[in-house]
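I'd like to ask you about the structure that follows.
Only a single protein chain was left out; the remaining protein chains are all shown in position.
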Amino acid sequence: MRHFTNVNDLGDLKVALHEAFEIKKDRFKFVELGRNKTLLMIFFNSSLRTRLSTQKAAMNLGMNVMVLDINQGAWKLETERGVIMDGDKSEHILEAIPVMGSYCDIIGVRSFARFESKQDDYNELILNQFIKYSGRPVFSMEAATRHPLQSFADLITIEEYKKTERPKVVLTWAPHPRPLPQAVPNSFAEWMNATDYEFVITHPKGYELAPEFVSNARVEYDQMKALEGADFVYAKSWAVYNDKNYGKVQNKDRAWTVDAEHMAVTNNAYFMHCLPVRRNMIVTDDVIEGPQSIVIPEAANREISAQVVLKRILEGIQ
Amino acid sequence: MRHFTNVNDLGDLKVALHEAFEIKKDRFKFVELGRNKTLLMIFFNSSLRTRLSTQKAAMNLGMNVMVLDINQGAWKLETERGVIMDGDKSEHILEAIPVMGSYCDIIGVRSFARFESKQDDYNELILNQFIKYSGRPVFSMEAATRHPLQSFADLITIEEYKKTERPKVVLTWAPHPRPLPQAVPNSFAEWMNATDYEFVITHPKGYELAPEFVSNARVEYDQMKALEGADFVYAKSWAVYNDKNYGKVQNKDRAWTVDAEHMAVTNNAYFMHCLPVRRNMIVTDDVIEGPQSIVIPEAANREISAQVVLKRILEGIQ
Partner (left out) sequence: MRHFTNVNDLGDLKVALHEAFEIKKDRFKFVELGRNKTLLMIFFNSSLRTRLSTQKAAMNLGMNVMVLDINQGAWKLETERGVIMDGDKSEHILEAIPVMGSYCDIIGVRSFARFESKQDDYNELILNQFIKYSGRPVFSMEAATRHPLQSFADLITIEEYKKTERPKVVLTWAPHPRPLPQAVPNSFAEWMNATDYEFVITHPKGYELAPEFVSNARVEYDQMKALEGADFVYAKSWAVYNDKNYGKVQNKDRAWTVDAEHMAVTNNAYFMHCLPVRRNMIVTDDVIEGPQSIVIPEAANREISAQVVLKRILEGIQ
């Protein structure tokens, strides 16, 4: 594997899952693989889980790790040609990225949607520039439109907890005070569509995800109907995708908050969320603290998904 | 040893000191003990000595280290249940802490007294939540009421420099422009009371420390009298502890500043301070630069105290 930005990069998911469980049994089995190899993690946005889990995964593989925090806006890169750079942008992307590539073997990039231009966000401007100019394998630590390390960890978790071969998985929108990127729901949909699970998406009208991510999933606007018989409930808030209201919050209806009543219509479903989660907006205390909540093992699997991805990339550069 | 928050966690101090001197002779003797083990250092407050010395100690033991800086207030954790989290707190402590625990083997936490609520400070709210919810061994890198890694380093230093079996050690308050937590003097008193040294505390009226820390120490309000015949002078400023003026500065009297006149009544005492120190507030230039000042070797012993603690915890999780 060279780059990792979406589900297709991983190839056969059954093979990838097998590898994940093998690593989970012995995290240090491949500690020699990353010897004298350096991971550079670049954060354009803040991070807790992704930072710690990816660094841990790299160290499990014996890698050296360097972390670069680029505060949003603090490091303004020029991307155009012909501009007289006498303003606040002190470096051109055509110099900055290859230089960073020259000091490491693998690059991880976190760069969220900015909600300034839907086109820029959905073209993955930043991530693609790293792929194009760094000369190194690049993987997404959550980009504008996808969060594949999270989705892979979600898949691992579902495989660990599922009780039937083809569980019913429901992705439900939930309210949040701030507009959040669609990266997590897009990506989750992409990964679920790549399995043979029964997959349903539910959200208020106006919150439709991009068609390329919805793909062959069933969309059900009636949340309770969607949740009926679910084996896994995956809650997440996201901002509007459509052109008219792109990046806006147009609904804070707490009737969508996942509570005991919602869970009661499921098949004693497990509750999942990528974290951090706003309690009593996304989900009630009772549900997230209850015996069916698997948000902590789900987060713990971030170390495993990152380790499979790094292992694959390392194997590709040996 | 599971957790390390106070002197009792270390058991027999003679054994711990023996271990400290063994490590000091060869810091890399146990470099295999921490192999494939990860320390997560979490700072709610800024740090120089603690950060560097603890990280160095962990690396001496062959550990991997991850550092997380949580600016005071920047990462607001909700601690109550039932709250609708639609404000500035983006995560609940019941999710945040176990997730951090899932990516490491040992957690170090720095969280100072905030002087907002005496009860919250003296109940060690933050530190105890990590112990309760992280699922990992936790050690204090200075908490609200104690700084045990500092006190252990102080003890090691006194043992190295003492010329009599039972030296006289005097903890003296000194003025400072800002209100400082009682963690260092509390903890120092706790450790000195656990030895058979002669231990005296001196401070202006109104600066009494909590009775559980003073314990069987002699309190002497006349500073010069307290210092008479001292073998070690340990200076430190702290804010008022009593309920009425908790967390306030009510005295900036520079007559308490340790100078040559104060040192003259001692038994040619060594001068100690945990650093950073405000010169000519806490102590004069002459005294801190003089031949009896041992503040630098005292700071250097922070690496040793941290290494004993990490070694003990590692042995407990093998």
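A and B are the chain letters, set down in written order, and residue numbers restart from 1 in every chain.
The definition used in the following text is that a residue touches a chain if its C-beta (ideal position, glycine included) is under 8 Å from a C-beta of that chain, and two chains touch if they have at least 3 such contacts.
Quick caveat: nothing in here was measured; it's all calculated off a predicted structure.
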item: Absent-chain contact - pick from B:E91, B:E124 or B:E303; value: B:E303
item: From A:L13, A:L94 or A:V249, residue that would touch the chain that is not displayed; value: A:L94
item: Contact residue for the chain not shown (choose from B:V258, B:M272, B:V295 or B:V309); value: B:V295
item: Residues from subunit B at the interface with the omitted partner, ascending; value: 27-28, 31, 48-49, 51-53, 55-56, 59-60, 177, 252, 254, 275-281, 285, 288-289, 295-296, 299-300, 303
item: Residues from subunit A at the interface with the omitted partner, ascending; value: 36, 38, 40, 64, 66, 68, 78, 81-87, 90-92, 94-96, 98-100, 102-104
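One rule holds for everything that comes next: only the chains that are shown with their structure count from here on.
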item: Chain centre separation (subunit A, subunit B; CA means) in Å; value: 40
